[in-house]
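With one protein chain held back, the other chains of the complex are shown just where they sit.
The chains carry the letters A, B and C, assigned in the order they are written, with residues numbered from 1 in each.
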Amino acid sequence: MQQKKFTVIGGDLRNLILANLLVKEYHKVEIFGFKNSSFDTELIEKQGIEEAIHNSDVVIGPLPCSNDNETLNAPFHPGRIYINDVFKQLKKSQIFLGGHISKKLLHLSEINNVYTIDYLKREEMAVLNAIPTSEGAIQIAMEELPITLHGCKSMILGFGRIGKTLAKMLIGLGCKVYVEARKYSDIAWIKNYGYIPVHIEQLEDYLNGMEVVFNTIPNIILDSKQLKNINKECLIIDLASKPGGVDLEQAKTMGLKTIWALSLPGKVAPLTAAQAIKETVYNILSELGV
Amino acid sequence: MQQKKFTVIGGDLRNLILANLLVKEYHKVEIFGFKNSSFDTELIEKQGIEEAIHNSDVVIGPLPCSNDNETLNAPFHPGRIYINDVFKQLKKSQIFLGGHISKKLLHLSEINNVYTIDYLKREEMAVLNAIPTSEGAIQIAMEELPITLHGCKSMILGFGRIGKTLAKMLIGLGCKVYVEARKYSDIAWIKNYGYIPVHIEQLEDYLNGMEVVFNTIPNIILDSKQLKNINKECLIIDLASKPGGVDLEQAKTMGLKTIWALSLPGKVAPLTAAQAIKETVYNILSELGV
Amino acid sequence: MQQKKFTVIGGDLRNLILANLLVKEYHKVEIFGFKNSSFDTELIEKQGIEEAIHNSDVVIGPLPCSNDNETLNAPFHPGRIYINDVFKQLKKSQIFLGGHISKKLLHLSEINNVYTIDYLKREEMAVLNAIPTSEGAIQIAMEELPITLHGCKSMILGFGRIGKTLAKMLIGLGCKVYVEARKYSDIAWIKNYGYIPVHIEQLEDYLNGMEVVFNTIPNIILDSKQLKNINKECLIIDLASKPGGVDLEQAKTMGLKTIWALSLPGKVAPLTAAQAIKETVYNILSELGV
Partner (left out) sequence: MQQKKFTVIGGDLRNLILANLLVKEYHKVEIFGFKNSSFDTELIEKQGIEEAIHNSDVVIGPLPCSNDNETLNAPFHPGRIYINDVFKQLKKSQIFLGGHISKKLLHLSEINNVYTIDYLKREEMAVLNAIPTSEGAIQIAMEELPITLHGCKSMILGFGRIGKTLAKMLIGLGCKVYVEARKYSDIAWIKNYGYIPVHIEQLEDYLNGMEVVFNTIPNIILDSKQLKNINKECLIIDLASKPGGVDLEQAKTMGLKTIWALSLPGKVAPLTAAQAIKETVYNILSELGV
């Protein structure tokens, strides 16, 4: 990757680490929006947005890009950074990258003639993020359970990116891994990989013996009916984004311990999460021939 | 699965084993086309097609279904079995299943008003078949190499079904596994699974140190230019269907040992291959609500 | 295992769980020394030692058995339980089991004519305990590191029970695992198992790139000289019993983060730890033909 000038603007610790990773690989990097961070870095923040963005090839915004569709998500910045102010500064030759960019923001960027790409929509980013998500889930299970994962019976609901990654790690720790899926081809893959396949129609027969259940499906799969099959001692960890896969009210009423764990990569492994962003940014630029 | 009546007609050892597996699971089974087989079975062949098919719920043909688009592929049958004769016997209520059914045959079945399904087109069948294919490839490598796969450097070209299955087995044996892919999302998965990713553009840099190369891509990827990067001692095993992925002429001229291994499941593990067919047939019938 | 009468007396949560596990497997169980525990159990404590021990086949004491060579280690008991009082109650036909029984206590038991066995000296107990110890070490690493263990470079010092167990789990998580050993046969095993072997004489060359180092050797191996080779960002987790394997003073001076993690099984997985004791107790009784 040729030397470039990047501006990293707003975002949490991941973005600040990202800026430092880019410097280490001999790029020029300007930052803005990290004044209140206590992270140890040699990068000195620019006075304003204009200076920070000036002459930059690529501007990297936060993940998620905004919480209100108006200002950048910039928890370490004392004031507000209006996205419109950023977009106004950007020239046609510059690229704006961010994560989880809403339709409204995309529309705003079009009006301002800004070339905007959401790196979270890249498949490789989602695959790389499944790693810290799965490790975070394992950490929670280790912290909460009075037993070792080694030798314990675990069920994963769903065999998408997180399901696949988590299953491999759990079996690597010596766990007995059951995986629920709906499609016959997924059932075949689950067998192929050496886990115990559970077709959705058999789910209730299998839930009973489990000591930990991980959900990865963003639809209520553990409803009141299925929850009845789960032991009191079993821990439920829900990794799915809203609305999640567990009827939390019902689980609470039944005395089942449920943890809804969201946004794990930034929390449990910010450095790894930043590396995933860096790699995805590189891929995007390489495909654009920049 | 409810008790049914199956007719298994034509095909190689796999189909005869399939018939016996179905009997073991309490189905009624008629067979036809296995007179010359020496396989030990209690099933007694019917005199003719008509008797064999009569009252059957499901008729299972060979894999591949035909080699000439006219007769069933029936190596253990002394004469010829014309597909038209089979189709003529089939009623609307009966289902005909076969593997690798050509367009011409499909057309013929339509004319005869036969409900025909190609089970090889099912994703789970392809996934299950990747297992004996990969084990067969490993067996060949073990037989041919003067070194153990443990500790040896192997490269897999392509990360589809066979690439994924083979990579997992090789690393399970202690092999150092490099996997080539073109898509960035595949590169991310390869990293995720713990193999060493090789983007296609880096291929020539990596080929040189390999001791065995497995190709799974049905396009010439090892052309005369890439072959030059491969050591004389390296073994090349091509698992891709026609036209294969290796310029065989060129490899021969350069003194590189190449083995083009096709149709491994039926050769190395007919029983496992038959089980895969059985499972896929069950899934098809379950989806049809039969 | 035939039904028996057990008395579980003193000890921490593990012993109370052990008592409940024994009940579940249809043994008669009396307990003493758990009045202040908040653990939910249907077992009702006996009034005194005499009643608790009366007619019991096997009396199971704490792990460690005593901290002062005079009283049982009984953190949940409001008063003191003098070991001599226990030994005085024991008849020749009864067996006393405990963990980490000092020479002084053994001598005391001989004087009292008590048949005493230290279950911690059993090889299988040490092997089973290596599992929660290793998982506990992994949990700490996950909690402390800003990166995932997947893809991270880790070094294990020593290839005994914990080294072997930890290495397998780390590689199962996708870690790059280096193992240091002194004996050539251990180096051969490390290779055999697929880890990267580091002979002690090469240690300083390899330490530099590590992101986490686990020590299992109860002798200072990371002295001031070796510590110099370790990166500032590297986490050191010492799992060795006294005197440990890290010069802690020196590490602190150099700004290296070191965690000395002792007695992990009882802390991170009391239920698994209790099962290991139960299994070992069964083995002892089976060998004695009791």
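By our rule, a contact is a pair of C-beta atoms (placed from the backbone, for glycine too) under 8 Å apart; a residue touches a chain by one contact, two chains touch by 3 or more.
These figures come from a predicted structure and were not determined experimentally.
Asks: Decide which residue listed in B:G10, B:G33 or B:P132 touches the omitted chain of the complex.
Replies: Touching the chain that is not displayed is residue B:P132.
Asks: Which residue from B:L106, B:I171 or B:I200 sits in contact with the chain not drawn here?
Replies: Selected residue, touching the omitted chain: B:I171.
Asks: Among C:M1, C:I111, C:A188 or C:V290, which residue is in touch with the absent chain?
Replies: C:A188
Asks: Taking the full complex into account, what residues of chain B touch the chain not shown?
Replies: 17, 131-132, 135, 138-139, 142-143, 145-151, 168-169, 171-174, 268-272
Asks: Counting contacts across the full complex, list the positions on chain A that touch the omitted chain.
Replies: Given the touch definition above, chain A has residues 150-151, 174, 191-192, 194 touching the missing chain.
Asks: Give me the chain C residues in contact with the hidden chain, please.
Replies: 122-125, 127-128, 130-131, 165, 168, 183-185, 187-189, 191-193, 279, 283
By our rule, only the chains that are shown with their structure count from here on.
Asks: On Cα atoms, by how many degrees is chain B rotated relative to chain C, nearest 5?
Replies: 180
Asks: Chain A to chain C: how many Å between their CA centres?
Replies: 36
Asks: I need the residues of chain B touching at least two other chains; which ones are they?
Replies: Residues 191-192.
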